[in-house]
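What follows is a single structure, and I will ask about it in a moment.
For this view, one protein chain was removed and the others were kept in their places.
A, B and C label the chains in the order they appear, each numbered from 1.
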């Protein structure tokens, strides 16, 4: 789960990282009022969970409240990488002498968090890492001992930060580690960390990603989730305890298990080629109770692109006949108007298939192998297009 | 540095440990008012940094505000182990079904904190440890990983705590660890942890000792020091940066270095026998600047028992002639009226001794060995008695 | 011989009194696994599915001589359960629980460096299955049959598919190991591949991977250098868009790293036969 800039900077402030921050506006009039209150030059920034905001015109400098209103009017409602901008942050302007990158993320290979710093900040750190890897300083953090103050001085030295800023820089880096640690973040990034004209360091922009696996112990953070920033169907799925990601294809997939769900997607793409592909990732979890199946089916069908639905259920713990009965019940409730391709494997799979075939539902096709099921789904989707 | 019961319980409450707590009274009228406000039975408890408070009559149950006034009147001003009671805590009464001991302290041998629990609480844990060691359960705590929840269940199981209290007990034990850790305590003790008539666990009494070495990072805790609970001269010494402990003998000691200071005490006792001994421990620290020597001399002489003062300075870094000049200056400022035995060793010791001898101060005796100095101090003290 | 577990492995179940723990205990017992005890603080002395419950892991180990623990403790309690098993020096620990915070796993992995004699598998994994001998986890026992194919996988149901396909093709399995799809797993591909390489019963190996991280690429490098037995592989997530997590905490292509294509290419370069479709796996092993 990712946080918006204004949410991230509010957390930064709570941990003592200097992050100049204005207020969030949802209308251009609000932006006018905030700019008036702040006085002077302001920056109007789209609050959207996507990179490349600046290039897309989502950040504008305004020299007066009127200009702020105008800028907000242009940014609000704008689409950045498929996401609509619902909020802008109106921030006080800052004089910028130098932009530095400072972030913490997890390194999967070493199993350790890593502090990353580049004196060449302000741009995508991945870009700098590719073009000038020697300018990207990485310092591994001992997961148990945490980030030591001496390490931060090491980083300041290696990154060629001017000495007069070491103390301030070290202080901010240690606080960023606390932000990362205490919020179970997977990313906590200040980009840019700015040296101002007044020779102060401030976090001008910030980004945080949280560990979804840890939200169970951060209910306050879980509440920060911006539902307007995701597809409504994804919200519904999460509330139903279903793992769902909307995609752009035509074949709805309902699968148990994440690995098998990805594989099912891959098979529809493999046999669908450029014309037909997966409409979603969906892992329904263990078993396949009728109400959960019905909820999943409704979510899949809420996507108007869906021309066929592929059920691929490996009856491990749950028996195939039970799954089949659950499917029939869900079918009755939802009454889908697109073809359903059903593949049952595992315990009592044969009995399950018999139950479904006996029911003789319109638009229901059974398959026994994954290949067969995927091919039939592709065929059905193409036929309906 | 030790905390009073009411200070400890306030910390317990802040960390979520249920600790029923009334208010502190310094007069019997205040005790009356608090008892009236609390209603019902109250307990009036001397707030004094010494054990054996109950046996000394420092804890009384009062069934009415009038009784509370009377009890406070008896307890306030009472002396418990040489310490005058200046405050009482008026606590609401509690029904007690069972008293349990729960504490955390450091085990010096293993270099680890240790959780100690006994289902036979309410008495001195050292006593139980001697008479029934099998009833005292000890669980070492990994200094870096901290106390794991599973360990607390291990303790509950081994201590034979009834199962219905495990959850609550575990919760309190884990919070006690946080109290210990986050305050840099060397002791955090609930004794008794009480099972009430309502089947709840509450911390009826609490004791905390703080690591003096860590007070530099807990200025809020350092402010909790009760100056009325220590000798005024000890307060003055601490403020002057001098390590000082008042004792009951006749020979004031002024020494540089803790080990040598103890040794000097030991020597006065060795040669003074039952009649004469050390009046204090005093480590003046590195060097011996005149103002610090003067402050130390004043503190030593503020004790009316002192009949002689023994200076024992090993001039390591500081040169002996400098020390001698510092001593003379301090002498001029303080003008002591008891004999001063001065021993200088180390760098330029001879020059130092010459300076002192040349000054021909009344009541000043020099010595070259520790034995000689201690013997002369004993002699001088006896002569003045 | 098999790797990690066989019919002599004595298993305790942490979280045995929970819904999932109780249910899975029955399935493990039914399969013939030697489940010698369960653990749940406060429930010591009870019995679940014919298995005695103890208050702590140390008590359970002491009483039963268990040398393996499987963890079904739900939520954040799983982390504590792992520490309890580690501190009780249980040599094989299998954690089924999902989700476990990644910071907890990084700490545990670091802590385990001091205890190289302990092997942790998982979390967020289906556990182990040594067909005909021991089921330590949730892999459905009936789809498997004893044989000489070793399987190591990040996925649950996808593994069942492959086991099923192998069994239907008449190819039995030596041991099936689900290492889980978390970014920082207790045991990685290479560690299991090394065990298979050294296991006389295992003659062929299947590696089932997915998008995210570079574990499959590291495995490919290891295979190239050290593996003498034939390896077939399937990588899930070729059609997943970058920057989006696909169910598993670790299944995400980030910063240009972790794509299925890169992994498949690395494996092919290491001489691994890579399937486009998991149903091709038995054919690739013939």
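Some notes on this structure:
The definition used in the following text is that a contact is a pair of C-beta atoms (placed from the backbone, for glycine too) under 8 Å apart; a residue touches a chain by one contact, two chains touch by 3 or more.
Everything numeric in this text was worked out from a predicted model, so none of it was measured.
Interface note: of B:29, B:66 or B:212, the residue touching the hidden chain in the full complex is B:212. Among B:265, B:299 or B:330, only B:265 touches the chain left out of the display. When the whole complex is considered, the residue among A:26, A:131, A:157 or A:248 that touches the unshown chain is A:157. Note on the undisplayed chain: of the listed residues B:39, B:111 or B:133, the one touching it is B:111. Listed by residue number, the positions of chain B touching the unshown chain are 106, 108-109, 111-113, 126, 142-144, 181, 184, 186, 211-214, 216-217, 243, 245, 247, 255-263, 265-270, 277-278, 281, 283, 314, 316-317, 345-347, 369-371.
Residues of chain A in contact with the chain left out of this view: 145, 148-150, 153-154, 156-157, 163, 166-167, 170.
Throughout what follows, only the chains that are shown with their structure count from here on.
Separating the CA-averaged centres of chain A and chain C is a span of 27 Å. Taken residue by residue, chain B touches two or more other chains at 145, whereas all remaining positions touch fewer.
Multi-chain contact residues of chain C, defined as those touching 2 or more other chains: 111.
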